[in-house]
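Could you have a look at this structure, given as structure tokens, before my questions?
Not every chain of the complex is shown here; the ones you see sit where they belong.
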Amino acid sequence: MVSCGAFHSFLFEYDTPRIVLIRSRKVGLINRGVQLAILAYVIGWVFVWEKGYQETDSVVSSVTTKVKGVTLTNTSTLGARIWDVADYVIPPQEENTVFVMTNVILTLNQRQGRCPELPDDKTECKVKKDCVPGYISTHSNGIQTGECVPYNSSIKTCEIFAWCPVEDDYHIPKPAFLQESENFTILVKNNIWYPKFNFSKRNILPTINSTYLKNCIYDSQTDPFCPVFRLGKIVEAAGQNFQEMAVEGGVMALQINWDCNLDRAASHCVPKYSFRRLDNKDSAHTVSPGYNFRFAKYYKDSNDTESRTLVKAYGIRFDIIVFGKAGKFDVIPTMINIGSGLALFGVATVLCDIVVLYCMKKKYYYREKKYKYVEDYELVSINEGRAKAKLLLPLALQRFRNRM
Amino acid sequence: MVSCGAFHSFLFEYDTPRIVLIRSRKVGLINRGVQLAILAYVIGWVFVWEKGYQETDSVVSSVTTKVKGVTLTNTSTLGARIWDVADYVIPPQEENTVFVMTNVILTLNQRQGRCPELPDDKTECKVKKDCVPGYISTHSNGIQTGECVPYNSSIKTCEIFAWCPVEDDYHIPKPAFLQESENFTILVKNNIWYPKFNFSKRNILPTINSTYLKNCIYDSQTDPFCPVFRLGKIVEAAGQNFQEMAVEGGVMALQINWDCNLDRAASHCVPKYSFRRLDNKDSAHTVSPGYNFRFAKYYKDSNDTESRTLVKAYGIRFDIIVFGKAGKFDVIPTMINIGSGLALFGVATVLCDIVVLYCMKKKYYYREKKYKYVEDYELVSINEGRAKAKLLLPLALQRFRNRM
């Protein structure tokens, strides 16, 4: 019967706090002002500006690239030579990046054999005993044989067993060998996906037709959605000089930002391109400034001995960096933000209570209205005389007096 | 003495709001109903469904792949030729992706020299003055010499300095040259790591033995955890036709989803594979549909002149896209969700207050019980007559009337 009554009263009773309604212009205005500020913050900042009602997801992306362009070089060693995509894009395909060779040091006809090492303070020698047979350091081109041989008419260096002749990369061609690579173009195809919302899109927008695509060049003002980029323009947009960068190479970021509000139409979700240089221009704080790597083309002659052409390729690596967040309305973040917004309303009451109960002239009057004092009877009965004098606050005293 | 007393009372006093308990079936039920809805939302949706008590982390992943398969082709120019992994996977290894060549246009024995350009509306010519020496466009194969030479018996085009003969990619072999690549297999080894929880796992589950691995082929129904995929099945699972796709190439996503609930045993954390086509099938909205790139194999003949075989490789790039979120119980998100859940309970009180104080017949009666009105004495004493008439609300008036 008791539990049933308890359940009955639980279901059919409603408890609401008792409120003191204080009629005061000052306090009323403070209260509403604070509440207004909190409301403005919650609605204006959290919901409108930061879109706190949205669930977000990070982008999953796939990129393919295609470089176009040919250039002619004419040197005494190589003669006239045309360079096309198969010659200057190494490796021919990569996942999110593409390397375009802009400068090159070729060492033709290298064969395994013995030759003098490049001269530096460790490899120069006067006599045989300056050279240690079998010595290799991290900067060596080969293994020392222990002989001291003439490098040129004036200098002698230790002999090494290596791919000979050794590459001499002391002088980098300047201007860059393939300086006309400035006019090459990259077509970037990017497919993005937001797994949480199962939303996917391509950077070649459906509004673009193939005639436009064949002839357009990206320009932030006139052609912001053209996915074909002129190398020179990319470098320039990042505030760099292409011809300078082409000499020692470098790394550029081609950034694609896909910030999408999926509560709006999908057609508003478009890529934004930006460009940044990633490697350190400042050569004081780096070893091997710019960007280069070595690879070789291997040949076999008629009597089956292997030779190779060593290529030290300087160039610009374009990293296509895709990032972005999509947001879409979701109940959870909305409720979390409403919940904590409501909790902040409590701050207004706390603030005004402090004003009313501690700062105003009539504070004792208001305190009496707000508070009702209840003595701990057990405690009181134990230390009757002492406790009474100590614990009773003036307010409480006043109340008792009022009653009498 | 005062501050000590204040501290004493701060420590040993407890303040709790005074409550009006209204015995009303209607309001009681509304109140409990709203509270129940909020509780159900907080527990059911936030905690059980969305696992709001969990801290989450994004996956860090490493992928290696290995393709297997050989195929035979038989053409008049090449004769019988076998193609194995070293021939059709280019480059031989990549980080999260693997390219399998399915179709190819070979241009054998290219040498630096002069030859007619491919005919199109810009390169066809009648006489010498139609050709501009030194002219290069983005679609050129070389640099124009200024001569007009016969391309075939009927057409004359401008002569270019280029790798000659120029590649003619007008006709793509159909069916695809390596059409049997449909039966090739890819072994995908994937290692994932959740740094926040220091949890790592491989897609080759510990329950799988090496005999099974050597013979299994992934199938979503029968072998969902076999990491060996038949190319044809991947493309088919994405709703595409392999033989069609093989002609012009394309990009496929092999998606591995690692959504893990780390509050459960690690053995429940297993990969889920899915497949998607990433490039645009619709050729109207794209340039260079499908996926292809060019590379060359370089040779030197006995008198040291370089020649190359230009390969235009069409094929399917398989991007292994690994994504997922791991969740594990954590105090912070739990507390945030409990906190905002509690705050939402306040909504129930606000709602019922509106019903009780504004919608019910006896609203004035309830208002009087809930509210206690306190006049601002200062204000009242200043504008005694005027203020009294204005400030007092009907409720208050009623209350005074009731008392009399």
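Labels A and B are assigned to the chains in the order they are written; within every chain, residues are numbered from 1.
What we mean here is this: a contact is a pair of C-beta atoms (placed from the backbone, for glycine too) under 8 Å apart; a residue touches a chain by one contact, two chains touch by 3 or more.
The structure displayed is predicted, hence computed values, not measured ones.
Student: With 2 copies present in place, identify the total for the complete complex.
Tutor: 3
Simple rule for what comes next: only the chains that are shown with their structure count from here on.
Student: Hey, how far is the Cα centre of chain A from the one of chain B, in Å?
Tutor: Once rounded, the distance between the two centres reads 17 Å.
Student: What residues on chain B touch chain A, complex-wise?
Tutor: For chain B paired with chain A, touching residues are 5, 8-9, 15, 17-25, 27-32, 41, 45-46, 50, 52, 58, 90-91, 94-97, 99, 112, 136, 138-143, 161-163, 251, 253, 257, 276, 278-280, 283-288, 291, 293-296, 298-300, 302, 308, 310-311, 313, 317, 319, 321, 323, 336-337, 339-344, 346-347, 349, 352-353, 356, 369-379, 391.
Student: So in the complex, the part of chain A that touches chain B is made up of which residues?
Tutor: On the chain A side, the touching residues are 9-26, 58, 60, 62, 64, 66, 68-72, 79-82, 84-87, 89, 91-95, 183-185, 187, 189, 191, 193, 195, 200, 202, 204, 206, 208-210, 213-214, 297, 299, 301-302, 307, 331-332, 335-340, 342-343, 361-362, 365-366, 369, 371-372, 390-391, 393.
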